[in-house]
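Only one protein chain is missing; all other protein chains are in place.
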Amino acid sequence: MEAIVFYILAIITVGGGLGVVISQNPFRAALWMVLTFVGIAGLFVMLHAQFNAMLQLIVYAGAIAIMIALTMMVMDRRNLNAIGRFNPQPLWAAMFGAGILADLAVLALKFKIDLSNAGKNLAIDGSNTKMIGDVLFKHYLFPFEITAIILLVALLGAVVLTKKDINQ
Amino acid sequence: MNQLHFPILSLITFIPLMGAFFVALINEKNENLIKWFTFIILVIDFIVSLPLFFYFDPTTYHMQFVERVPWIKSLGFEYHVGVDGISLFLVLLTTFLTPLAQLSTWSAIDKKVKLFNIVILLMQTGMLGVFISIDMFLFYVFWEVQLIPMYLMIGIWGGPNRVFATMKFFLYTFAGSVFMMIAIMALYFLNHHFTGTYTSDMVKLMATPLPAHLQMWLFLAFFIAFAIKVPMWPFHTWLPWAHVEAPTAGSVILAGILLKMGTYGFLRFNLPMFPDMTHAFALLVIILSIIGIFYGAFVAMVQPDIKKLVAYSSVSHLGYSMLGMFALTQVGLEGSILQMLNHGISTGALFLIVGIIYERRHTRLISEYGGLASLIPVFSVFFMIFTLSSIAVPGTNGFVGEFMILLGAFLAKPIYGIIVAFGGLFSAIYMLTMYKRVVFLKVTNPKNLELKDMNKREWAYMLPLLLFVFWIGLYPNTFLSKMRVSVEHLLQQTNRSVKVIDKTQEAQLIKTVVVKKG
Amino acid sequence: MSGILLFVVLAPLIGFLINGIFGKWTKPYAGVIASLALATSFVLGLFPIMSVLHGNIVEHIYYTWLPFKEVVIPFGLRVDALSAVMLFVVTFVSTMIHIYSIGYMHGDPGYSRFFAYLNLFVTSMLLLVLGNNYLLMFVGWEGVGLCSYLLIGFWYEKDTASDAGEKAFVVNRIGDAGFTIGVMFIIYYFGSATYADVFPRAEEVLNSTAATIIGLALFLGAMGKSAQFPLYIWLTDAMEGPTPVSSLIHAATMVTAGVYMVARSNAIFSMAPIAQEVVASVGAFTAFYAATMALTHKDIKRILAYSTLSQLGYMFIGVGVGAYWTGMFHLMTHAFFKGLLFLGAGAVMHSMRGLLSIDLMGGLRKYMPQTAILMVIASLAIGGIPPFAGFFSKDAILAHALEFGHPIIWVVGEITAFMTAFYMFRFVFTVFYGEEKVPGLYHDLHTHEAPAVMTIPMWTLGILSMVGGFVGLHIGGVVPFEHLITQIAPNTEVANEAHYSETVLIGVSVTMGILGILAAWIIYIKKIITAESIARAFKPIYTLLANTYYVDEFVACCIVKPFWWVSRNFLWKIVDVILIDKGMVDGAGWLASRVGYLLRFIQTGFVNHYAYWVSLGVIVLSGWYIVKII
Partner (left out) sequence: MLVQYMIVSALLIAIGATGVMIKRNFMIVLMSLEIMINGAGMLLIVMAYYLGNVSGQVMFLFVAAVAASETAVGLAIAVMMYKRKGSVDINDFSMLKK
């Protein structure tokens, strides 16, 4: 049962990814991307990462996808669609991609770890969120703050980058 | 061990940094205050460093006045400082020489005075940091830190060709630093392979040297880094450029202290950490040093520019230092360290001397002068004494150092001593010829008639140097007794041979390590 | 006693410091201060000398100067028979010359500087003589060289003087290198440089090869300092200095340091027959060679300089053949009469306003009677006419040379004795006798006898030149001077010592001297044969001699010039600037820029091309890692 669900989700995920790469129309690509994100969220649920699954849905499938879509809205649609699908040398790119895949696959096959703890220690009182909160604010407080700064900087960067052009 | 129970070394190192901070707050217009304030900071720094001398325990080779604070725990880096008999006098030389150098700039530097003083203070921190660091990475950090102020000093306040000179100086020494960086990292990881712990503590690294066949590349990498800094022949060509273009204080610090970082590096890294290679490469280094001694003298002889002459003489003098070091005898090594101090004092003083007349006449060409003896006699006397110190006349500091090195080289192999004994001949030729052309003979250039003799400020920075010329010359025991035990220990470390782990065993070791990581 | 001994050295140093630092204020009294310092030193020096005459050795160690691990060099002073003689000569002659200088240097703008240098010189010389180890001797050795440099270049505005000073220092440095090497060998073998450690153990520690090496190295030092062939070239130029300097440094004391040093190292030299042979041969050659150059020279000071060279050669014959006491004996008598000769020449210069050529002088006897008498005395002494001092010492040297089996050296020495007498009396006859060569010159120059402050020291030395040799007389079967010196420096034992009749030897020597005087009398007073006709008859030889064998020219064009040329045009401009700097250093930069230029072609500017490279990197690195773990 679990395996079946996994394969369905995996096919959705990978298929969505392929869709992004293949589609010429960026709006369709965005939809394919959302599909991928949803598939990944499903996989997260299977991995007992309920909090992250929600996060995935909200941040990626929601926020990021919409942000990209909105950005494309302000652009000229015909212009966007007129761009060719692939680069002049798609074969090279595909080859490099296949190379990376081969490398990672070999690594995945060769990878051995101790599985005795699988699925444990992921929740307090059945709540994954609690557990994450606990660890995050006990052990990773400083990186957390840094992340906040990164976000702030990104925000400022985005503003500055776009604003400058408006003035001109 | 810290006999004072007080972080004196950090204090010495960071007083100038704090001073720089406060100088930055002073109004740029208020140049007098800036000069006085910087000078006082440097003097305080010197005074604070004096307890190092008085409380130093000459009976142990262990690091003293140690401070130890974890820095990056997981990697084994520490803020770990201390001095032993080898670095003690270099620290003191630094704190002693910088105030004098700063004093020489009071009227010579007329633009961006504030920035200049800040740069001097920062440089002081960097230089002291190099000499007190026990942690290898800390050493590297300070090593690079002091490069930047020097770069600024030559680049902003230098002579007409300063941009080229700075680029050359910076790129050249930086190229050396890159080799050092690689070697430091390699040393760090290799040490982990063989001992199983990550440490960057130089004392520990000295205690457990690597197998002989792994030492070679590391030795060479460190050798290049330090040989450029020393500078040894044929890595010396940045030196004349940098000296000629640098302002007086820059030359003094460059010659007096920065070059010592190279020789000091040899004493800290190459000799104790790679004992087998030190013996294997000793002949090469000695040959290069001997070439440097003679070559520096020959080329110095024909220089038309006083500063260039003194710069090439540095090549010659530091050749002596390197020779004494790689002779690997007690007296040679002590002589080598003493020669570093002597060179700092004599050559520093000579640069100050050149600065005095440069400030008045704005030229350093020998042919522009002549007959100064009758015009500015006091200056001529000082010049004479430091000239004599530079050519190692007995009774001055130069003689003690050079004789020790000669003797050390001689005891290692008589032929070295015999060859180098004739080096004194050529140093006499170039220094005295220059002295004659500048100070003796008739006054030929009417511009010189206006020259004024040394003023009080100039007296103030020449006299302390004079004191040390004779102190070291007449009673070197003050200095030698403090370095004796440390040098003995260094020599022991250098003379041990490391058992060669056979190849298969080592290959296995590497494999297990890699698998463990995978 | 230790304090007294230290103060012997310190007194002139204090004089130096006073005159050197406060010269501006002490100027009127500089000479008096300096002379007082020296007189103090002399008087105090008599105490240890008396002690030594009673058969003691006075040695005190004051502090440890150089505490190396391998060798410890103390700062200690030692007076034994050898150094007692030197101590006496140095302090006494120096005192006289200081007093003389008060008159001679009067009115010179560098009056106090002059006396400061002189005092410093005496300090160094005393250190050289009294130091109880080789290193301390070396301190003095370099110190006197330095003072010699300063004093030769005293009138630094003259370029000849400055050049001469530098030349002296540099040539001496060649010798110093030899000395250093010798000292290092001594430390290497003995682990000490103190005389008391070295000499008693010399026979057990050294083999003959080692002794030869040490001996030759030390002798190289002596050659430099004592101006033996071929390192003599600085001494004649050194005459550019003020005359008291020539007298004190370049005749009486400093140049004899080499002789002292060889005598001091007798234990080593006695073990090295080859080194001794070299010393004696070089001495003999220099004696002869320098005498030939003195024959034709016209400059009064340079005649004396060549004569000094020649006499130094004699001393080296003495110490070289192994009769160290004779060398020391001649050293002492030479200090008296050569010092006097220079002072006399100085007096002449003083009254002739610095003129030096003998062509301008003649008949000065009328104007300077005292000087004339003193010069005759000194010339008789140097010419080896009994009972003047030089006779005894020169005869002792030559007799020992013959007895110790060096007949050729003896022959050379006797010929040189003839030449010595000849050129000295040539000097005396042309300068003080005969008629005035330039009419009215003396009147224009106000030529007059030197003041008393100059003549009194000259008379003192004159008296010693007359009686100083008597310490070499046989008194009750013992020669007192020989007895004194051989305690410290015993003669080298020679296997088959030859014996000759003393009367014959003395006869030959005296005959040589008288013949020389006679020849000079015939040529320069009677003018039976004129000097010009001789010169014409032997024109090539005369030209060669008059130009001092062209040695200075040879050195200038074959050693100095090429050396500078190579340094400037090859080492600096080609090796340093082009090969190393342009070639290696800038070449590395050039190479980097070339490589960068090539790499520019993969910078297409298309983002996806960069992505290709990144992926390639990832693939290769992770692939390598995978291969490693499989």
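Quick notes on this structure:
Order of writing sets the chain letters: A, B and C. Residues in each chain are counted from 1.
Note that in this section a contact is a pair of C-beta atoms (placed from the backbone, for glycine too) under 8 Å apart; a residue touches a chain by one contact, two chains touch by 3 or more.
As the structure is a computational prediction, the values presented were derived from the model and not from experiment.
Counted over the whole complex, the shown chains touched by the missing one are A, C.
As for the chain not pictured, it touches chain C at residues 603-608, 610-612, 615. For chain A, the list of residues touching the undisplayed chain reads 2-3, 6, 10, 13-14, 17-18, 20-21, 23-24, 26, 29-30, 33, 36-37, 40, 43-44, 47-49, 51-52, 55-56, 59-60, 63-64, 67-68, 71-72, 74-76, 79-80, 83-87, 90, 92-94, 96-98, 100-101, 104-105, 107-109, 111, 113-115, 117-122, 128, 131-132, 135-136, 139-140, 143-144, 147, 150-151, 153-155, 157-159, 161-162, 164-165.
In this section, only the chains that are shown with their structure count from here on.
If you draw each protein chain as a dot and join the dots that touch, you get a simple line with two loose ends.
Measuring from the average of all protein CA coordinates, the nearest chain centre is that of B. Interface comparison, A-C versus B-C: the pair with the greater number of contacting C-beta pairs is B-C. Centre-to-centre separation between chain B and chain C, using Cα means, comes to 38 Å.
Within the complex formed with chain C, the chain A residues making contact are 87, 92-93, 96-97, 99-100, 103-104, 106-107, 110.
Residue ranges on chain C touching chain B, taken from their complex, read 63-71, 135, 138-139, 141-143, 146, 149, 153, 156-157, 159, 162-163, 165-166, 169-170, 173-174, 176-178, 180-181, 184-185, 187-188, 564, 566-568, 571-572, 575-576, 580-581, 584-585, 588-589, 625, 628-629. Chain C contributes residues 608, 611-612, 615-616, 618-619, 622-623, 626, 629-630 to its touches with chain A in the complex.
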